[in-house]
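Okay, structure first, notes after.
As you look at this complex, bear in mind that one protein chain is not there, while each of the others sits in place.
Per-chain residue numbering starts at 1, and chain names A, B and C are given in the order in which the chains are listed.
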């Protein structure tokens, strides 16, 4: 091993055998500028990663827990509550934490309790955590805990963030989301069997979904005022992909052109977010870190539709993007795959 | 043939080889109280229906045009513009017309021109046409032209009609629709190939869709005031099924209970519209005439989600329902099939 | 209740909440000549059937066990081993048994032990059980136990039975099967999640599958000599449907015409089995009791392809067909639904 290689940041992935975790491992194995040093899984500890996950090309053996003293960064794909429980140990050992779960997204511990059904074990960590969407966050984060928004939230924040920040729209948005089934994870139950879901669409969480407060928090912070969000997700019969269609109300006299300028300006430097002339199908983003956004006016409303891959930009891809961003690596390192069709 | 059989109303189906037309033929072949007497198709004239359509059990030979002098009712599944062109001849021969296309839905000829790209050839027929949703129309229609709302419109009118009529909500609704691909018809092109659509969701007509003015017209008439409708449809990878999720704003102090009462009252006598405790998957309505509606409050908004089969209650099933309604037959005659799962 | 109604045979369904059981219940609720009198489910005992199964229109309450003293026929959709354990009680109470599981298909208890991993608890019942495929069985069965072949076996026996019986082909057949996922049942695990199976085909049981000895037994009995069967099933991403493609070798000088005659003769009186000019898609049989068979010669081989719905003719539909056959009812009573497309 060359000294250059040794100098590469050492990354550990916790929860490495779920869908998002395994996707992360695949991206990090091929990442040119970091070293995937450890992978953990409580249920598969002792197995090689390639035995535990279809398609894996990772030769590491799964540990029951990461040893963060040997790591520069922990990327956790553990479920909510499990990540929070381990975070102090990881941080105490000197590692940064990039967390895919919902444990560090909400600033308000009361909101956390409402949506996760338990008190946050370390609410003091919430204050300094950053809800990280690199395109819309201020440059140069020094945060030690970087939380990824949920897959629906990421799509919605990218779709509505520039409009909210610009004050060109009312502070009230309706978000209708559609997700592929992999969002339910590898351990999902009867309701996620093929036979239950194929040839069917199903609205769920119509009274409220965990991602709604994330959206409201992020858009409110961008807007500098409280933004109301109504959000309903739907299961659609596909494995990967998120589509959100957002209904906003432009303020008096705001043209589509003005809105397009604002979005172009927001995403000019992004290798991943693309404004498109026609709404894009989710499959165009499949297995990539790309996000496609379209703006239209329909009568008095602005319709913003956005698509991405829930396991890519919605989870593992975004985790790597945030890793690159936090460590000052090339933005597309390890996540530069282009779209393919069909 | 017994005289009782001879006394059964004689029905002709125009455009009998498209997806909706063939579904209609199948329902009418098995209908206990009417006689399917003629079927037409310009492209398949001269062929037996069972040769032209997979799964058909109809022995009739397809004509180029119906002879309405021999018919009591024409059910037309022709495309827009074609139905309107033939309507005067059918009506002049004494037949009633039940039309699946968009030709007789909009009262306003200017709106017709805007959405169908041509002047309506017989605008005088628009005045007396009824946009027929039996559950929400006054009893005992004597209309000679009964237009079915489009598949999205039917679902939306059923979902929002009771609320609009009750004035318990603001006159402004956002409707997010998801449709199976069969809505595009048997003659659809490259964009509807399996490989283009599978594993993908696609928003379309984001700037405005033909069904929007139907929804606005129907809901406005029910409300007695102008109801604004914003509507965006999405293609999802399934053959049959429509899901709409509607976002309304209840007026001050209106409870979910009050809304549920209004809906229960509206659909108490319907064999087809069901209020459910959890949102239903579209597949539950597949190949039936049923519609499942769910109400939820989320923050300040009322979320109404509804599902049905676009070829069933959204087209062919509803045509038979309207036929039964107009002729005073049993409401579920020929369309009583129960749901199946999965 | 009229006395005519009281005279209708009383049917109980054991295992009424799995996919096949629920399908059976739906068919029997609407059956014109029998009465669905009891339904059982150990896991859902005490619930109404319509609470336990999506789409159910059965008002009966699920019992933990059937009381066969009140029944004329038990139709069991319980898993293998569970059906066998209860059979003596049902038969002892005077009921006939129609069994969907594998418990009474194989005549040879040693084969049973090999494929089901346990000794048959009542091997003496195997002797008089009939593997019931009405089209190919002698008329007028008086058997007390009627076993349905598995879904793959039913399709294969229908596809190859006439050829085997005619001795126009060699006694060696390769059967390649493709099944929809509902065959795995409502209680299937991680391997049957949507995300694991969509956009994918998977061969399984390549070294041998439980249905192979059923096929071999049935075809051997029809042929009067031992027929070798090689069988490999595949999971394909659809909910319902079985397709088998069978590779046989016609004996010297046997023409396609001769083979077609044999098949036409075998199925002339069947309302369900259809010889078709082109191979049929499985969806044509979906939610029906129909089976479509096609014959082709390719070089030295006869290719017989057949399709049906695994939950219809492959399970619940066939159970009703056997019920009708055994009780001397109209063959299509309760299972006369025509194909629909798409």
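Things to note:
We adopt the following convention: a residue touches a chain if its C-beta (ideal position, glycine included) is under 8 Å from a C-beta of that chain, and two chains touch if they have at least 3 such contacts.
Owing to the predicted nature of the structure, the values given are computational and were not obtained by experimental measurement.
Considering the whole complex, the residue from C:121, C:189 or C:208 that touches the absent chain is C:208.
Of the candidate positions C:49, C:240, C:313 or C:326, contact with the hidden chain is made by C:240. Shown as candidates are C:143, C:303 or C:327; the residue that touches the absent chain is C:303.
Annotation: of B:186, B:249 or B:274, B:186 touches the absent chain (contact as defined above). Taking the whole complex into account, chain A touches the unshown chain at residues 19, 22-23, 26, 29-30, 53-57, 182, 198-199, 239-240, 281, 284, 287, 337-342.
Residues 19, 180-182, 184, 186-188, 190, 192-199, 237-239 of chain B touch the missing chain (whole complex, contact as defined above). Listed here are the chain C residues that touch the chain not shown: 174, 176, 178, 180, 195-204, 206-208, 228, 230-232, 234, 236-241, 243, 245, 247, 279-284, 286, 294, 296-301, 303, 305, 307, 342.
Criterion: only the chains that are shown with their structure count from here on.
Separation between the centroids of chain A and chain B, computed from CA atoms only, is 39 Å. Between chain A and chain C the centroid-to-centroid distance comes to 46 Å (mean Cα coordinates, whole Å). The mean-CA centres of chain B and chain C are about 37 angstrom from one another, to the nearest whole unit. Multi-chain contact residues of chain C (touching two or more other chains) are listed as 19, 182, 198-199, 239.
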